[in-house]
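Report on the following structure.
One protein chain omitted, others in place.
Now for chain A:
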Amino acid sequence: MNHNQPVYTDNDPQSELVTLNLGPTHPATHGVFQNVLQLDGERIVSGVSTIGYIHRAFEKIAEHRPFYQITPLTDRLNYCSSPINNMGWHMTVEKLLNITVPKRVDYLRIIVMELARISDHIICNTIIAQDTGATTTFLYLFQFREHIYEIYEEICGARLTTNIGRIGGFERDFNDIAFAKINKFLKEFPVALREFESLLNRNRIFIDRTAGVACVTPEQALDYSWSGPLLRATGVDYDVRVSEPYCSYDEFDFEVPVGTSGDIYDRYLVRNEEMWQSVSLIEQALEKIKHEPAGVFHADVPDFYLPAKEEVYNNMEALIYHFKIVMGEIDAPKAEVYHAVEGGNGELGFYLINDGGRTPYRLHFRRPSFINYSMYAKMSEGMLLSDAIINMSSMNIIAGELDA
């Protein structure tokens, strides 16, 4: 099959194979992307992936937007864990502008990012369960994503596309209700996660469906530049939080789970274990916050951080800064920075080139879903149709991140 022009229909009446269009709208693709598969019975002979159905040209749009207006674009990359994208972008710009944020901001960011990681992994692991047919386990854990969204709501007012934080910190401090909700979540979530694991981890049918399916060797994974839980499931202990610590992750005590065979079961277990580690990270962060001066939620960078409205109306300096920030009269250094965070699916990188203006000269998002997905069609060859579908679920391909 020509990889540039997939054949969408059966042209050859003599052919023993069947062409099946899996997607763009199929209940298992969880987003808009297409796979044109050649099937021999239930077995996939070859496949071609078609992407780009929801390409929105974010990298180009970003070239026309001031830095602080690019945050809402990052929301829409991996919309299952928007806060990680937001924080990654803030940290990239802070790296460009040489801003050091207070420790308390780092810890607050870690809380938000780890909550986002949990919600991302909840989606992926429950969807694996759902695609193998275990709907109940899906619903048991999925309600906790709802609780996480309520926490976001308390912190920033939004649920899915959060736009949490600003360059230099947060737009406002976490209120008491937010902390109360986080504590409630930390109390209730482990119980549900344990129940979820007890329903699936030792379930004979689930193990048969996932173990030994879609095995990937570390070499293959590295060849395709995989990252995140998928790479760790193959046995490579690469985690951006450890190898290139950002946001004070080096002060925290956590483990990076790795798998052995890179199959779907290992990916599932790695994600589950990461949820446990995230819970512990949030607990540690909450503990550390107690030792920091209360009420600090942004760095003292008046050039870049919008002043509060009452300041703007009553104070001349604040008014000037407000004007300069909004009108884009801030000098940003001419520089080239790359900053990566450990997203839900892997290394989420922001490659930013600035020529001194108020907007990036060029911005590239290193989207893990896009890079991980490049192996999908090749992996599917020789698989059964059912395997290919849970393989897709276990790779947690988010259409927004895939197409950007």
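Methods note: a contact is a pair of C-beta atoms (placed from the backbone, for glycine too) under 8 Å apart; a residue touches a chain by one contact, two chains touch by 3 or more; residues count from 1.
Keep this in mind: contacts and distances are computed from a predicted model.
Engineer: The complex lacks one chain in this depiction; which UniProt name from "Xanthine dehydrogenase YagT iron-sulfur-binding subunit", "NADH-quinone oxidoreductase subunit H", "Glutamate synthase (NADPH) small chain" or "ABC transporter permease" does that chain carry?
Structural biologist: "NADH-quinone oxidoreductase subunit H"
Engineer: Can you say which of A:197, A:387 or A:401 touches the chain missing from this structure?
Structural biologist: Only one listed residue reaches the unshown chain, and that is A:387.
Engineer: Of the residues A:109, A:209 or A:322, I need the one that contacts the missing chain.
Structural biologist: In the complete complex, the chain left out is touched by residue A:209.
Engineer: Of the residues A:73, A:96, A:134 or A:325, I need the one that contacts the missing chain.
Structural biologist: A:134
Engineer: Of the residues A:26, A:324 or A:362, I need the one that contacts the missing chain.
Structural biologist: A:26
Engineer: Considering the whole complex rather than only what is displayed, give the residues of chain A touching the chain that is not shown.
Structural biologist: On the chain A side, contact with the omitted chain comes from 18, 20, 26-28, 41-42, 129-136, 139-140, 143, 199-200, 203, 205-206, 208-209, 384-387, 389.
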